[in-house]
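Heads up, one of the protein chains got dropped from this complex, but the rest are sitting where they should.
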Amino acid sequence: MFTSINKLPNPLPESDGPNPKAAQALQEGLGGQFGEMRTMMQYLFQNINFRGDAKPYQDLLRSIATEEMGHVELISNTINVLLEGSTTQADPNDLPLSIALESPNIHHFLVAGQSCRPVDAAGNPWSATYVYDSGNLVLNMLYNLMLEATGRLQKCRLYEMSDDKAYRATVSYLIVRDLAHEKVFAKALETLGVEWNKTLPVPKVDTSKMPEVRELEELNLHNQQWTMTNEQSGLSLIFNGDSPFKDGQLETLDGIPEGGPIPNLPEAPQEFSPGLDNELKSKFQNLMNKKI
Amino acid sequence: MFTSINKLPNPLPESDGPNPKAAQALQEGLGGQFGEMRTMMQYLFQNINFRGDAKPYQDLLRSIATEEMGHVELISNTINVLLEGSTTQADPNDLPLSIALESPNIHHFLVAGQSCRPVDAAGNPWSATYVYDSGNLVLNMLYNLMLEATGRLQKCRLYEMSDDKAYRATVSYLIVRDLAHEKVFAKALETLGVEWNKTLPVPKVDTSKMPEVRELEELNLHNQQWTMTNEQSGLSLIFNGDSPFKDGQLETLDGIPEGGPIPNLPEAPQEFSPGLDNELKSKFQNLMNKKI
Amino acid sequence: MFTSINKLPNPLPESDGPNPKAAQALQEGLGGQFGEMRTMMQYLFQNINFRGDAKPYQDLLRSIATEEMGHVELISNTINVLLEGSTTQADPNDLPLSIALESPNIHHFLVAGQSCRPVDAAGNPWSATYVYDSGNLVLNMLYNLMLEATGRLQKCRLYEMSDDKAYRATVSYLIVRDLAHEKVFAKALETLGVEWNKTLPVPKVDTSKMPEVRELEELNLHNQQWTMTNEQSGLSLIFNGDSPFKDGQLETLDGIPEGGPIPNLPEAPQEFSPGLDNELKSKFQNLMNKKI
Amino acid sequence: MFTSINKLPNPLPESDGPNPKAAQALQEGLGGQFGEMRTMMQYLFQNINFRGDAKPYQDLLRSIATEEMGHVELISNTINVLLEGSTTQADPNDLPLSIALESPNIHHFLVAGQSCRPVDAAGNPWSATYVYDSGNLVLNMLYNLMLEATGRLQKCRLYEMSDDKAYRATVSYLIVRDLAHEKVFAKALETLGVEWNKTLPVPKVDTSKMPEVRELEELNLHNQQWTMTNEQSGLSLIFNGDSPFKDGQLETLDGIPEGGPIPNLPEAPQEFSPGLDNELKSKFQNLMNKKI
Amino acid sequence: MFTSINKLPNPLPESDGPNPKAAQALQEGLGGQFGEMRTMMQYLFQNINFRGDAKPYQDLLRSIATEEMGHVELISNTINVLLEGSTTQADPNDLPLSIALESPNIHHFLVAGQSCRPVDAAGNPWSATYVYDSGNLVLNMLYNLMLEATGRLQKCRLYEMSDDKAYRATVSYLIVRDLAHEKVFAKALETLGVEWNKTLPVPKVDTSKMPEVRELEELNLHNQQWTMTNEQSGLSLIFNGDSPFKDGQLETLDGIPEGGPIPNLPEAPQEFSPGLDNELKSKFQNLMNKKI
Partner (left out) sequence: MFTSINKLPNPLPESDGPNPKAAQALQEGLGGQFGEMRTMMQYLFQNINFRGDAKPYQDLLRSIATEEMGHVELISNTINVLLEGSTTQADPNDLPLSIALESPNIHHFLVAGQSCRPVDAAGNPWSATYVYDSGNLVLNMLYNLMLEATGRLQKCRLYEMSDDKAYRATVSYLIVRDLAHEKVFAKALETLGVEWNKTLPVPKVDTSKMPEVRELEELNLHNQQWTMTNEQSGLSLIFNGDSPFKDGQLETLDGIPEGGPIPNLPEAPQEFSPGLDNELKSKFQNLMNKKI
């Protein structure tokens, strides 16, 4: 089971303005083959189907699966704030949704009510064929290491596509967290005998050119992993000591990150969203008034 | 964000014996178009993309999305216990995995290590094209009502396909919870003006012929909804008073269900799962010994 | 069985000029998850698989399934007239199909011969996974109500994306017909006990801002349903009396709408369509001459 | 536009008994890559997107597209009668739907209410990627010829898989109609210059071993094509004279085949289909009583 | 089995400059339903599954299957050279990958490292549902003829979309080779009795307006077919004599085309491709030094 906390894992600054193209690029991180929906589902299935008594590895999978649920929320909300304002009419005679014809994903406006969708940056719907669980511990760890490294590679590429402030904040946070997860799985394989020497991480990036990333790494965020639970976890048996990439000391932290508030999306009448007329609104208001 | 609790939402009794066919039938409830992966994802997207200030409906979506995460776990574990033991060799000269050639989903044994997969009962992988979020509040509630009713219809059909004890326990629990969720969305529409009279619920079932279901309804489980959070929730503003189907009093409960333990899956050497040889096991043992 | 009538259900005015982007947006109404191919197929399957003796509901499904076949034709032809002229070269030295590289769906020009395709506005092919038929009458009616309302929501959004005359004529006609169909299913549920009060329709639109829609509603087109057959139909037993949305009197009309002519598409030599050279043309001419 | 006739194109005899395996095999003819949904959609798109003034070919496409709509109905109904009775319990203590676990397509019982689905014989949903329309007349005719020949090949293989009476009646009818359609497209290419000599048809079958097929061919059904409309059609300009396969005289027939009645499916309470309880039934009865 | 030759089948001139839109259009020829991946796989399966003793047809399939492997390489390399240089920054302060947001396939930059992908021009991944193998010789030849003609039709349309030099060289080469393959299958059917007269080829093109195509046809490249093997082949038993389209003499050539060099792609640090830092490069250098 899971319980819900009404927060995003990282604060989300305001966007510099509507940017449907950057929003669509970010969809790769949400619904792409190496995006957050996939990592969340893959680790959840590997956790559930775990065999044998090497439970700390099972706990490790559960921690990251749970963290990824929050990443799904973070990146979805970032897409939404990038879309916000894109259909505001300068002139009341303008066609309110004509921008949709110029946007890379018309479904943001036509199918959803100006919000994110479970698809990748090319518009392909997420598919469970992406989920890998072989039942073999070493193979699963190897796959997950590759998965996190690929996710981070794609986010480093995304970083270079736009410098919108909200976009960059989330992309940078995920670059750092993917690096931490890359370490979790590299460390897990290290406990079973692999020595990585200087091969990892991939990609190797010069964070002096990525100030938003650098700032987070200065907080050691790339060496930390939360248990994402109030219960005991075997994660710390694996995730401790030297980073397998020799860039700091690993820290297992109990519980969850401090996080930031979830943005509120205003009504969008041009999208008929939420679409309540005055009569329905007054019904809702009566409901609220009964609160006391 | 979400936090993890190491429990299933409902206790899972032992299965009457290996039953790969019943396991495959249950896959519909996990990875089918109207299964738990879908409800979880649909409500999560509707929660994230919610617009306007009718927040109790947003909270309602969040509560059920969170509960569905636990349902994914419950049904996955049930599939796993139904598969358990199916490749035990009576005679050591038998081919250990030949049963796979007679099973409706060979992938349980060939791709996964004798465990569940994110697919439906016909083997189709789950697809995000299933996720519906129109941005319109009334439409979303209407869709969700239909979705829960269809889920419950399919589970009532599943009930009639096998009487394995573990299978029935989970199917019956989900029949009752789907009914509760059907009510949540029917009630949400009632607060906006719809009167259902005797049209709902669908399907109409005589639970006197479904003793496992009846037992749970006697606990009023079909009229209860947890908030699935330790924080405040607007759920209770909507989910209270008479059931919209006139079969009891609705109760909003803070927090989560009591639940039951998650089963442990033994090693399956015939599946090379987890596949640790003695050398790797001793490495893992060293890790465990450092615990103190 | 069905018989063919060489007409579109509604007259199609000339387009204001080639508009491949508007054409691609309209594809959602043809091959999208809530488009005309889907409604046609869903109602056809529900009609064929109908169980029991409540035949008027089966007849109702057949009438709308048949009407939707004509909608597939109407929207396809509208896409085609929007594409027409887009590859006309201003200068004979221009690359005739270079416009394709700037169009949202290059397949209109590269795979088809400058014409519509069975895909949605994001380019995804139509899939039969969209078709819903649970076998349960109430559920099917509920789904169909939601389906028509979602179709209408999307068409209202499409209305705001372009004001091309052919585009608007078809979109407006479909907004009105989807409203009529929304009523058919709402009425069907009303006969089984539901009272909708002011919850429906969705979306609620102010048609005073949609003159093309208003004009059609003044003809009561949003309260009429044809039987689409020369035979007897039980439709009128359900579709009569007050509109379930309290906006007029329902009318069941025998037969089919008056409709308008199907446009002729000229040859497109740059597409090698139809691609007959003089020799093949003279063969065809001989054929025509034998007519007498 | 199209109008509906409440008949199947060919009479459907009673099935020899429930046969879910034969039913699933027939799904290939409904939702397979070379099945009736595909021919119907392909010819409809080719008809709508037709360019130039060689209109008899456009009429020809419309006639066959319309006939295929009836074939969709015929094969769907045949699947349904093959499924009928499969969940009748010999003993009231039996699990009513346990047969579903032994059937090749559990979705017949679990998703649909014991009825056909828009999928192929391996369970894959129908996809619009199957639809071919190149815009080029010769290519389209060539494809359609190959399509009909492949459909007929598959139906000849289906013929050899079961001898159930309803199954055989429909399969044989479609073998003969596919041969007629193969001729339509072969003849269309003949009018443009191709001479087939003895290469076609494919497959070449000895109908003396297929008595149900032979019987229909004795009625010249393999040389006839209906216009499927009450309006004028250019079909007869093409489809006349000697068969391109030298096996008789081609006949263009105005209108539609005589056909046979559509079977009624009884209620299936074990499927909750249609699922009306007494209260809902009496509401429906009131409706019927108002008829007078 | 196959052996590899480090050459492209045709020389690839330099591109006129980066052109991501033309690159994406070319993807149809690589991963489209009628592209080179498909022809290669279709002929390979038909070759492997061949039945009976008409072996020259089996050899014919093997020759073309093998040639298509080289076409996959040719078109992939052409896409790559069209993408090359597209992310070069004019100003070091520019965002290096911002061009990706303006490109029709962001995956070229985000998923791949600025290179081709196994998808079509609309971004749909290649699917094995495209592969046709009926087991019937006449049908397979008919399908293949249609397949080559459709491939050539699409390439003729591609020709008209861009005049980049590399693009045109490859498109023109494939137009000519598809015509040769169209003849191979037309000739195969001719040996079984079909006379094509003037119906083929499709499309009929005036190559005087396609100088790059004309130049290759002057070398008789449209009448030649290599065996693509050093072993004996029955191809020449079929592919000889007059062209079935009456445009020259067919020639079966032993072995493979002369071909041209495969281009080298430079490092793309902005894509982290290949992503070796100095330490990893020196490791690689050590490896190279051991060469002697």
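When the chains are written out, they are named A, B, C, D and E in that same order, and each has its own residue count from 1.
We adopt the following convention: a residue touches a chain if its C-beta (ideal position, glycine included) is under 8 Å from a C-beta of that chain, and two chains touch if they have at least 3 such contacts.
Quick caveat, the model's predicted, so the values are computed rather than measured.
Partner chains of the missing chain, restricted to those shown and counted over the full complex, are A, B, D, E. The residue touching the chain not shown here, chosen from A:Gly193, A:Pro211 or A:Pro261, is A:Gly193. Taking the complete complex into account, A:Val202 is the one of A:Val202, A:Ile238 or A:Leu287 that touches the chain left out. In the full complex, subunit B makes contact with the omitted chain through residues 95-98, 100-102, 105-107, 109-111, 119, 123-125, 270-272, 275, 277, 279-280.
Residue positions on subunit E in contact with the hidden chain: 1-9, 31, 37, 41, 44-45, 48-54, 56, 62-63, 65-66, 69-70, 72-73, 76-77, 80, 111-119, 125-129, 131, 133-139, 191-193, 228-231, 237-238, 255-257, 259, 264-268, 271-276, 279-280, 283-284, 287-288, 290-291, in rising order.
Taking the complete complex into account, residues 21-22, 24-25, 28, 32-33, 104, 121-124, 153-154, 156-158, 160-163, 198-199, 202-205 of subunit D touch the chain not shown.
Rule of thumb we're sticking to: only the chains that are shown with their structure count from here on.
Shared contact partners of subunit A and subunit B, listed by label: C. Considering the contact criterion stated above, the chains in touch with subunit A and with subunit D alike are B, C, E. Taking shared numbers over all numbers used, the subunit C to subunit E interface scores under half, which places it in the different class.
When each chain is reduced to the average of its Cα atoms, B sits farthest from subunit E. Between subunit B and subunit E the centroid-to-centroid distance comes to 48 Å (mean Cα coordinates, whole Å).
One finds 38 Å separating the Cα centroids of subunit D and subunit E.
Once the centre of each chain is set as its mean CA position, subunit A and subunit C turn out to be 39 Å apart. Of all residues in subunit E, those touching 2 or more other chains are 33, 123-124, 153, 198-199, 202-203, listed in ascending order. If touching chains are joined by edges, the resulting network of the protein chains shown has some other shape, matching none of path, cycle, star or complete graph.
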